[in-house]
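Only one protein chain is missing; all other protein chains are in place.
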Amino acid sequence: MAADRLTVVGRAVPRLDARDKVTGAARYVSDLALPGLAHARVWRSPVPHARIIETLTERAAAAPGVLAVCAAADLPVKRLYFGPAYRDQPILAHEVIRYAGEPVVAVVADTERHAQAALALVDVRYEELPAATSAEQALAGNASLIHPEIERAGHFRDLSGLRPIPGTNVCQHYAYQRGDLAHALEDADLVVEGVYRYPALSHHALEPHCVVARVDGDGLTVWATTQHPFPVRRELADVFDLPLAAVQVVVPLIGGAFGGKCYTKTEPLAAALAARVRRPVRLALSMEENARTITRHAVSVVIKTAVTRDGTLLARECDVVLDTGAYADIGPRVATKAGYRAPGPYRIPTLRIDAKCVYTNNVPAGAYRGYGVPQVTWAGESQMDVIAERLGLDPLALRLKNLLKRGEEYVAGDTPIDGDLAEGLEQTARAVGWTAPLARGRGRGLACAMKDGGGTHSTSTAIVRINADGSVDVLAGSVEAGQGIRTALAQITAETLGVPFASVVVAAPDTSVTPYDWGTSASRSTTIMGLAVQEAARDAREQVLILAATLLDAEASMLTIRDGAIAHGDRAMTVAEVISGHYGLVGGEVTGVGSFVPGKSSGSLGGATVFWESGMGAAEVDVDRETGAIELLKYISAADVGQAINPRECAAQDEGAAMQGIGPALFEARVNDAGQLVNPGLIDYRVPAFTDLPPTLETVLIENADGPGPFGAKGVGESGTFCVAPAIGSALTQATGVRLTELPMTPERVWRALRDAERGSLPPTLK
Amino acid sequence: MKEIAMTVIVNGDKHDLTVPPHETLIECLRDRLGLLGVKKSCDVQVCGTCTVLLDDRPVSACTVLAFEARGRSVRTIEGLARGDDLHPVQEAFVEHGALQCGFCTPGMIMATVALINENPRPTADEVKHYMRGNICRCTGYKRILEAILDASRRMSGASAGNGR
Amino acid sequence: MKVEREVTIAAPRETVWDFLWDVPRLAGCIPGARDVRTIEERKTYTAVVADKVGPFKVQFPLTIEVVDVQAPERLRVRANGRDTAVDGLVKVDLDVTVTPAETGTALKVAADISVLGKLGTLGHSVIVRKGTDIVDRFAQAVRAQLEAKA
Partner (left out) sequence: MLRPFELSEPTSVAEASELLARHGDAARIYAGGTELILVMKEGLVHYEHLVNVKTIPGLAGVRLDAGTLRLGAATSHRARERDPLVRQHFPAVARMEADVANVRVREVGTLGGNLCFAEPHADPGTLLQVFDATARIEKKGSARTIPLEGLFVGPFETCLEGDELLTEIVVPPLPSRSAAAYLKFGFLERPSVGVAVAVTLDDGHVADARIAVGCVGPVPRRMREAEAELRGKPRTETGAALATAGRIAGRAADAITDLHGSAEYKEHLVGVLLRRAWDQALAAIDGSPRR
């Protein structure tokens, strides 16, 4: 269906959830109250690594209002350990504490106040063990094994092939090689090498994790702030040895996620406590506890590039090390993807990639918007600017020369490039005024990156129900965490069915009602769940047309639904009339089902990507030479969305992603002092605020309707985060001549680099 | 411990309550009066999701004690719309797509109402300075700024209408 | 958080080294320390350290463990304790070296102090300052004791 004849898709209709959110009527898990609700609080380890000697809970158990005080052994579970990649994380620390902040004892009481008071009476005796609180320490020869043996969870096909390195703290080792490295290095006119560091970050979505769990009969119901209702259902089924059908996971609106609410976190603990006290239990974390639950991976990248004098990339070697913390969570997949995407969106004949996911005694690291791309792009794109400078080439020209073209292969077996990267970069450069004269002391930089979007081997199923009154229910497991997926699915349904947008309602995910969905992450939902919903809508539409054909005595193939009605000659029937006409009463419905199952292919990750999510960024900055403070004047972000289902929401996603890139570029980072998180809350951990909005923040949407998703759509959720740091970094270099290799580029780091440059000592990176 | 008897007007409705001194305003509004639109996030007065208006001035409900509302008026997000008729700031937020997850939106809107009430036609910089204490992790702030500037134009231009 | 201080004491090295083992007098040099008891000679001790930063009072029942002794030049001690009232925990790894210097003996105190739990959130800078202040006053007190005695 050509874009011009679209009536609902491609239009900036208001969000379905906007009115509730602007009137305060929107309800989140943290607003849920149930009769007899009990409250849980968690005693967390102050030390990063220790052997538990004894948990002393009697005094707490006797405190007023306390219903139960549980250590690991007291939890009524069949399986204590969980995890999407490895089953390595205990619901409560068991025999060994592996990170500072790890839950060790849980208190359940009739009120939050009683639970909080009883918490102070819990004591745990432990013997401290040596802790490895950085990837370097954990890789050192003398480091103790944080997990002597690890058991694969077997939940995800792509994770069945994980390759830990026995006898080390490496829980996933991804390696890929092609071409003749020695030969390429010889042919090169220039070989550049650098080490780049990206800090650990806290997600700090504004709604902290919250779970309400209730055990009823022999089943279990959990309301959770999760992006993965179905994987959580599977994990809970394993923990309690229940059939999947007996576990119900419901996810209302979520107050921001960004990957921090992927997979299983505190759900098993809340459920186990509910099972123990036989009352519904609410476990709501504070912002500080959130920061001690999940983080973005701190990453170091050693990257070497061989290039000819005219700027043709011959070879690239990337050694990527990710600190995945005490428990793997989804770290092994992030490490694999980080490695896979490290070379960048370029035609590079010879590659050697090595990515290691390393256990440490830090807070576990998992998914975070961009999934490894911002970390490796900081390295790869910064180095492209080093090359441009050393060869005297324009950074834009150097990139355009090497960017993969539509149809070219990134890696043998993976989906050919499905977008026009050069067009995107050129539009970005134009928008920032790349060739315009620069005011004195200012600088411009740009960067581009790409990720295999849509998740790996991810599948979605959806149901579209046309009710007897013509209103439509969409049952889809996609979670609304603010990205606007419900609105997008409603637009896709209305467009495909030919019914008014206002008649479509999208249900909240509920694993006992909405069909299976792999999960809401990797920018996949609009594309993959979109295809499932589109197929379900077509299925329902065909059924209605068949019913109408008999009622109108016409050929079904001749009929179509427009604005909720079917016209045939001078006669017309509404969809409602068709359905009730068919059932001969006011009730009845037509139900369509659709699903998306990924094709089989060999690709380096054992599966071809559904689409490529490319992101481009360009920045213009000024620099206060005395304080080192970088002032971001202009940031342009380009996103190839294929076909925007809702243009305003697509641009909004990209602007929000860019702002989440500005944080770690300039000031945002976790400060880890030997395993202790020094800045857990928002007083000492700086997230971007209103005053960080640059005078110009612009998103360029590239729409060539060339995506695999409905109406040519692709995913857009993450690309805005990819390029901010390297674009600002190279703008800093153009403005001042200094180049930083470690984020964030705080004023003090810039000041030190400027001072070192003045004193003539070699700028740190050009070894 | 002596409880404090107090009368407070919340969103126009009079309430006679007795509160212990250690009860915070957010506990009173959410747990006693069921106003779940007031959101708790950072709990240290930084994020602004708990912003409510105390005698039309923006305060952090997480840290202001409930008894401080004695004899005063409190306005929360639930008190802005008139039935189905949204307040201009609410309308502007919807039209400009100035919200995504919505968790910061109630606080963001209440701070905006206070800002426009105090400074009817703020410049972009004045908006940024005033709203520095309202964190949003999803939108990147651009559309919120546009919505605030648009709402301020409408409200000062709007002779009639509910420019409350 | 690492803090290092060095003071030169006008006293011979042996006197300084012996002083380190005169537990009651050494404990007197630790600001806010009292109830120092020897559990196992030259191995484990206990003490209560009370201190305050403005209105924030803390009281840590410390267990002090001698980790390594290289007489007469190096002594490493680990102390940790929990203040249940404020749910704060302090851990101190103390590395004291005693080396001859022209005008007597160089006493170098290297402390790795971490304050954990709720107390840690009081503000990183306050803890760093408090830690530095304690190590300073300890080193000065040792010198004062020895120089007065010598």
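Letters A, B and C name the chains as they come in the text, with residue numbers starting at 1 for each one.
By definition in this document, a contact is a pair of C-beta atoms (placed from the backbone, for glycine too) under 8 Å apart; a residue touches a chain by one contact, two chains touch by 3 or more.
This structure is a prediction, so every number in the text was calculated from the model and none was measured.
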Where the missing chain makes contact, among the chains that are shown: A, B, C
Chain not shown: contacting residue from A:E127, A:D218, A:D241 or A:E626: A:E626
Per the touch definition above, residue among A:E112, A:D469, A:D510 or A:D756 touching the missing chain: A:E112
Footprint left on chain A by the chain that the document does not show: 112-113, 116-117, 120, 626-627, 666-667, 671, 678-679, 682-684, 686, 746-748, 751-752
Residue numbers in chain C that touch the chain omitted from display: 53-57, 86-87, 118-119, 121-126, 128-129, 132
Those residues of chain B which, in the complete complex, touch the missing chain: 1-2, 4, 20-24, 43-46, 48, 51, 54, 57-60, 63-65, 67, 111, 114, 129-130, 132-134
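Heads up, the rule we're going with is that only the chains that are shown with their structure count from here on.
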Geometric centre distance via CA averages, chain C-chain A, whole Å: 47
Residue numbers of chain B (touch at least two other chains): none
Overlap residues in chain C, where contacts from two or more other chains coincide: none
Complex contacts: residues of chain C adjacent to chain A: 1, 84, 87, 89, 91, 114, 116-117, 120-121, 123-124
Touching residues on chain A, where the partner in the complex is chain C: 46-47, 100, 120, 123, 288, 671, 673-674, 676, 678-681, 684
Chain B residues touching chain A - in the complex, by the definition given at the top: 35-44, 46-47, 49, 76-78, 80-81, 86, 90, 93-95, 97, 99-106, 109, 127-129, 131-145
